[in-house]
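Starting off with a structure, shown below.
Missing here: one protein chain of the complex. Every other protein chain is in place.
Labels run A, B and C following the written order; every chain starts at residue 1.
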Amino acid sequence: MTAELIGVWISALLTLAIFSFLYKDNPIYKFAEHLFVGVSAGYTFIQAITGTLIPNLIDPLRKAASGTDASGWFRLGALLLGFMMLLRLVEKTRWISRWPLALMVGTFAALRMLGHAQSDLVKQINGTMIPLWGAGLPWLLWEGASIVNHIILIVGVLSVLIYFFFSLEQKTPLKQVGYVGTFFLMVTFGSSFGYTVLGRVSLLIGRVQDLYLFSEARYHYASLICSVAVTGFLVVWEIFNRRKGKRGQSDQTG
Amino acid sequence: MKKSFDRRWLFLAVGLVVVVFLRIPFRLKYAPNQKTRGVYQAVESLPPGSIVYLAVDYGPSSQAELLPMHEALVYHMLKRDLRIIAGSVWESAPPVTDKAFEKVAAVLRKEGIEKKYGEDYVNLGFKAGLDVAIAKIGSSIPETYPKDYRGAPVKELPIFEDVENFDQIGLLCNLSAGSPGARQWLQQVQTRYNVRMVAGVTAVMAPDLYSFFQSKQLEGFLGGLVGAAEYEYLIERPGLGMAGMNVQSLSHFLILGFVIVGNIIYFWGRWKKRKEELE
Amino acid sequence: MGSERRKALSRYRYFLPLIFVVFCISRPLTIAGETETAKEAVFHREHLNVLVALIVFCAFFFYFLFRSRKGRALYLRKIPGIRAIEEAVGRATEMGKPVLFVPGIDDIDEIQTLAGIAILSHVARIVARYDSSIIVPTRKSIVMTVCEETVKESFTAAGRPDAYRGDNIRYLSDDQFAYTVGVDGIMLREKPVANIYMGAFYAESLILSETGFSSGAIQVAGTASLSQLPFFIAACDYTLIAEEFYAASAYLSKDPKVLSSIKASDYFKIVTILVLVAGIILVNVKPEWVEMFKFWF
Partner (left out) sequence: MLQVRVPILITIFVGVFMILKFFFHVPFIKGVADELEQWCLVAFAMAIVLGVANILRINLRVVMKRRKDWPYKIVLVFSMLVMAGVGLFDLITRGDVSVGSRFQYLFEYILTPLSATVFALLAFYISSAAFRAFRARNIRAALLLISASLVMIGRVPLGAAISGTLPKLADWIMAVPNTAGQRGLIIGAAMGVIATGLRIIFGIERPYLKGE
């Protein structure tokens, strides 16, 4: 219980410290910010060990050493690549790291290119070959397949593609089609904006719900006391800054 | 246009609306859409005793959006006597899965329904390998997860008595906050093994899923906190989702108000400038 | 290294992929008969469509490469965002402030990152030429390494290896928001006047572009992360949308080799549109043929 209690107090304090940035950049926020950067760098470091190095390097090597799976020895190549990366740290051997870099760039460029070609290009074209007439579709419907909806869909896809046409000379009729394409793009951006607002507000609600939870008696009113403390600090800091005169320029973001 | 306006007033307005109205609930009218109803009907259509595979692919940072629907779904499934096998390809997900199970089990216990770990639900934990791991789970669940999250061999668990692969799974339900997530499950498992699938995703991901719903690959999906609230409304059990809905609604209108006021100021400034130029 | 050998090697560079293309075409032909019976086909039948697409693409690519070598100019329409990059760097020089370049937040396995870094190499060259400075905060250590190499080479290529400062290529943190907060800090404290965002972005796009917007910097963004485009469009002066972003490095380099790949993708687009229209007509006129046609997709 005590470990949890301390944890809750720390969470409440850090949450409010980050929120204090909304007022202005200040020491408490800076502290939380640097703590955040540091802790997450340490976290990544450990994740790299537990998530990749142990299962993908050490385990196969161990298996190979114990004789259960000799193919594990191939992973020594990976180790070598890794060491070549680390040679960057020495100025003289820096260039060697270009080899593993080249390997990684080549591998992933090919993988992604093929992945996109398959899932995005081919599948999306397939999905756009849709019936217009003859399939007994209704003319108009709010939801689902209808002739009007399908016409809009096809016109949209084609016009957006034409908008991305780079060889297009000025003043061709196709240019007008591309202009229609921008309308579709804007509606798309607008709707994803709308959905993003929805998601972000939910996150804020989540944080405030947590703060309400932390302000309960069983946590000794952690968020209430912390918010008083953070506000108090900001006031003192503000007064101190003003006394120091106007020479200290503020980092106000407003 | 006033350049000197301090945007912190806007922050204050948003903050006040959230903090105050989270404590002042009011009744709202819900009109769940086809996607939400699709999820509900999919769960309702399963005969009691069926097994649902719950793929939990989100971490603590997306809890605010996904945990409410996670709890609602688990509650609904367990209450309907469905059995749940939960697994994850996100490293930070298994503790969240545990949390949701424990919470719902406690609620059901209060209602007089006893649900047992290993019999009615199980948490398989994390599997590394991203998309590849999903494909592996698709081919065989016990082979991919020889042990559950607590280290027990899954073959000894009652729930796994006759589960080998997705042929024995009645419904695949994915909760995801990014990649790998719903899209990968659709590609690797839904299409290949033709299993029924529903999903619950963050609001940012929701627009992506519309075309899969249209192509009937997904029977339904929940998008963000609103989806969770609508689901809670359908199963008649208000939870975190509905608790946040009044704030959600008001904040949207507040932001809309900002857009409108901002534009009025903009057009007014433009109009004034033009008038000055004419004079 | 001798120029003779270099020439031989550079020819070799195109030779290898060519072998691959020939191989790709010949293999399925020779094994066409056995595929039916073999338990696991040697050629992935379901990937045939991708192969055809790649071959068509490469064909266009080599055609334009050949044409541009003969000295024919390739026409491409103007993209305002690309001119804006140069103007932004110019203004940064006038004011004696650095340029901030964010190569997205994804790792090197994401092609958007690679496209962003290709743009970085041109931006860094302009910066070096103008005798300005450039700050590149990165979220992944490999991206940092690649950016170091890139910026260093660009400064060397511009004849200013002495002006390169390794400290300005920084790894901030792997955590998305720790990184965002770090970049925000750079914006607030080092006050760059030109912020260029090129790469894959997620939720942080709004924070970055809002902070940049309020600091009054010129902002140019480019990304193919669709859900983040609205925020860049709203808060940046210019935004390169999806394919424009991929084409940007070609525009900046003005290298015929690179430009011909853009031309190729344009003509590939025409083929795609034709196939699409043909498919739609077929679906409506001869629905019974559709399955056969769709087999290709």
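We adopt the following convention: contacts are C-beta pairs under 8 Å (C-beta built on N, C-alpha and C of every residue); 3 or more make two chains touch, one makes a residue touch a chain.
What you see is a predicted model, and the numbers here were worked out from it, not measured in a lab.
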item: Chains in view touching the one left out; value: A, B, C
item: Absent-chain contact - pick from C:Val146, C:Ala194 or C:Ala221; value: C:Val146
item: Selected from C:Ile85, C:Ala178 or C:Val193 as touching the chain missing from the view; value: C:Ala178
item: Where the missing chain touches chain B, by residue; value: 7, 10-11, 13-15, 18, 28-31, 33-34, 60-61, 63-64, 92, 94-95, 98, 207-208, 210-211, 214, 223, 226, 229, 245-246, 248-256, 258-259, 261-263, 266-267
item: Missing-partner contacts on chain A, residue numbers; value: 3, 6-8, 10-12, 14-15, 18-19, 21-22, 30-46, 48-53, 56-57, 74-75, 77-79, 81-86, 88-89, 95, 98-114, 116-117, 120-121, 124-125, 127-128, 142-143, 149, 152-161, 163-164, 181-198, 200-201, 203-204, 206-207, 210
item: Positions on chain C contacted by the hidden chain, ascending; value: 1, 9, 13-14, 16-17, 20, 23-24, 27, 40-44, 47, 50-51, 53-54, 57-58, 61, 107, 109, 111, 114-115, 117-118, 120-121, 140-142, 144-146, 149-150, 153-154, 156-157, 167, 170-171, 173-178, 180-181, 189, 203, 206-207, 210, 213, 224, 226, 230-231, 233-235, 241-243, 245-247, 249, 253, 255, 257-258, 261-262, 264-265, 268-269, 272
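Keep this in mind: only the chains that are shown with their structure count from here on.
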item: Touch-based graph of the chains, sorted into line, ring, star, complete or other; value: complete
item: Chain whose Cα centroid lies at the greatest distance from that of chain C; value: B
item: Centre distance in Å when chain A and chain B are each reduced to the mean of their C-alpha atoms; value: 18
item: Chain B-chain C separation of Cα centroids, rounded to whole Å; value: 33
item: Computed distance of Cα centres, chain C from chain A, in Å; value: 19
item: Junction residues of chain A - those touching two or more other chains; value: 192, 196, 254
item: Of all residues in chain B, the ones touching two or more other chains; value: 7, 204, 207
item: Residues on chain C engaged by chain B in the complex (per definition of touch); value: 203, 214, 227
item: Chain A residues touching chain C - in the complex, by the definition given at the top; value: 25, 33, 36-37, 39-41, 43-44, 85, 88, 97-98, 101, 104-105, 108-109, 111-114, 116-118, 121-123, 125-126, 128-135, 154, 157-158, 161-162, 164-170, 185, 188-190, 192-193, 196, 200, 251, 253-254
item: Contacting residues of chain B [partner chain A, same complex]; value: 6-8, 11, 14-15, 18-19, 22-23, 34, 63-65, 91, 128, 187, 202-204, 206-207, 211, 214-215, 223-226, 240, 243-244, 247-248, 251-252, 255
